[in-house]
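A short worksheet on the structure shown next.
Just one protein chain is left out here, and the rest sit where they should.
Take a look at chain A:
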Amino acid sequence: MNVISAKIGQPVSRIDGFAKVTGQAKYAAEPHPPGLLYGVIVNSLIARGRIEAIHDEAARAVPGVIEVMTHHNRPHTALFEKSYVDGLGVPGSPYRPLHDAEIRFNGQPVAVVFAETFEAAREAAMLIQVDYERWPHNADFDAALYQKYMPSKTRSNYVPPKTRGNASEAYALNPIKIEGRFHLAPEHHNPMEMHATTVIPEEDGTLTVWDKTQGPQAVQTYLASALSLSGKKVRVRNPYVGGAFGSGLRAQHNVFLAALGAEMLKRPVRVTLTRPQMFTHVFRPEAVMDIALAADRDGTLQSIIVEGVTDTSRFEHNMENLVIWGLIGYKCPNATADYKIAPRDTYTSSDMRAPGAATGVNLFEMAIDELAWACRMDPLAFRRHNYSDIDAMHNMPFTSNALREALLLGAERFGWNERPLAPRSLRDGKELIGWGMATGIWDAMFSPTSARARLTSDGRLHIATAASDIGTGTYTILVQTASEAFSMPIDRIDIELGDSTLPECPTEGGSWTAASAGAAVWLACQSLCEQFLKLLKKNKNTPDWMKQDEITVAEGELHGVRNGSPVALSLQDALSFIGQDSIEAEETAKPGLRGKISEMRKARFTHSAVFCEVRVDEDLGIVRVTRLVNAVAAGRIMNPKTAASQVRGAMVMATGMALHEESLMDERYGRFMNHNFAEYHVPSHADIPEMDVLFVDEKDKEISPLGVKGVGEIGMCGTAAAIANAIFHATGKRHRNLPIMSGA
């Protein structure tokens, strides 16, 4: 391996790629301990009511069935509701699986069958009959809107919108305006790997829990709390995660039920969800945004009014930062926004890739495009004219913001200046061609994170933190970071992630892992290196040249000066002087006082500029996305290969949001009906063109210790709007509902 190409900023291929493509990487459903029992969940048929009786005689008669666990016979769990609050901290009354007879949503687990084989468990699960007392329910979003409310306790990450000026007056007074209701259908995360848990009771009385999660420590805390176990009794592992997109932020019911089953039966237990069952828990909320915008005759934005609603369950108050994005990004003097949530009898909606912004930015950028056209201005020129160089809602400067550079770079790559202003100007045969653009914005977050670095007598560096690599490339960038921080070739670095016993790391999400875990690894490696050199200098046994200030570690060797000439020694040999098998350092990266002051005074965001070409067969309503360019300003890019892959993946997902993805709720039953990949359409290869992902140079020493912002979500924000706006430019027709389906 080329040593030089392994540092931060180099396009290193995934170090876990080989293990993944050869099947050596083990996922949550893959450990196979002796005596493993298979658990299959039985889901409720109704959306609201009470279980009157569960008939499990036929199920119990299936050979191989060990137990049918229901609310009647489950082991004891925590008494208090608050013990079931998970790491995401959604206010309300958390769902407690198999707690009692009450049904709160369609698909709610009502029983789990445990059997010696998966087939027996599944057959038995199919034989279980449940009698219900049905209560009236509402699963219709439009009806739920009449019950919209603002919860008294909000989610901790909720950012309330701040009003400035007088938006309704400015709306009335200004000559050019648009207003309308914009809508996004509910979506499901649908990672490739379905949620699964394998729980192994160990000989020492502890439970090892292999779970598909984005936060092993959050699941560990949740399980210990909800099952009233000692925290030390539970170890959660998730070394490999086959995508999650936010579905693994909360401890899902499979992990609770698997652990409960293992406690009950004192045997290893595995619970896996089927694809249809993946539609019985979290989803991106359905959303409406009523947006009114006004500009003066110069095309200067004078009024922004946004009222947005997303759905939640009847028992928890899930919230998103839906309505703030336009108020932050545009320097409009009069702006106001309002946000509420609407309850329906479903499971609680939850965070899905760029929660709030994927919906709020895209719908707002569709509205901005309408206003730009109402002003007869080029949409890029309109944005550059109205774009704010500070966070206009909080009146705070950005730590950095290279959006203007991103707009220029993206426009140049796309060839935007060739674009005719009027819609319906471009045509090729039977197809109308349209060019659209939008800007994206997403938080650049940093969370306190710890990491450990250890140098062992074989000369290898071992890195460990409880971060999760959900398929994003975290293993790779952390090894690159360690390689640079310690100056060690990457083939001599081992890394361990995804284990609750490792140094503390927050749940992976919000695009903060690269910045936060990266900083922790950097600090730990630097600290280790300092400690190593100090030990060498102090030690009685080391030769004189090692006691001098000139010694350094470089490319995995100790370098110094002896008798005026350079000298190098292997780390193994150097370590042997100290007489220790290994040395270790653990450090926590946190904002510090300066960082906290900076957080109060400066806004922290990632930005992007997305350009799109579509071709539309107008007669048949067929949209083809034929070009996508995304210029991203996200601080320092740790690995352009994995980073571009993140952005491209999000652009595919955003294409789905624009054109394909919709979970179809049958309100009569409160059930999402297209609960499989044949009918829930994610984009196919044919739907995705070549995508250009460009990174703008953005130096930012304030944002995080390594100047990193994170790129997991920014690709969602703006891309769907760019597609919708391109469809307008092609056809002259506005669509305010996403997805825009064929034939529409």
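FYI, a contact is a pair of C-beta atoms (placed from the backbone, for glycine too) under 8 Å apart; a residue touches a chain by one contact, two chains touch by 3 or more; residues count from 1.
What we mean here is this: contacts and distances are computed from a predicted model.
One subunit of the complex is not drawn; among "Xanthine dehydrogenase family protein subunit M", "Nitric oxide reductase NorE protein", "Methyl-accepting chemotaxis sensory transducer" or "PTS sugar transporter subunit IIC", its UniProt record names it "Xanthine dehydrogenase family protein subunit M". Residue-wise, the contact with the chain that is not shown comes from A:Glu123, picked out of A:Asp16, A:Glu67, A:Asp86 or A:Glu123.
From the options A:Val21, A:Leu421 or A:Met673, the residue with contact to the unseen chain in the full assembly is A:Met673.
Touch with the chain omitted from the figure is made, among A:Leu36, A:Ala78, A:Ala374 or A:Met741, by A:Met741.
Of the listed positions A:Ile51, A:Met665, A:Leu694 or A:Ile714, the one in contact with the omitted chain in the full complex is A:Met665. The omitted chain makes contact with chain A at the following residues, 43, 45, 119, 122-123, 126, 276, 429-431, 615, 617, 619-622, 624, 659-660, 664-666, 668-669, 671, 673-676, 678-679, 681, 683-687, 741-744.
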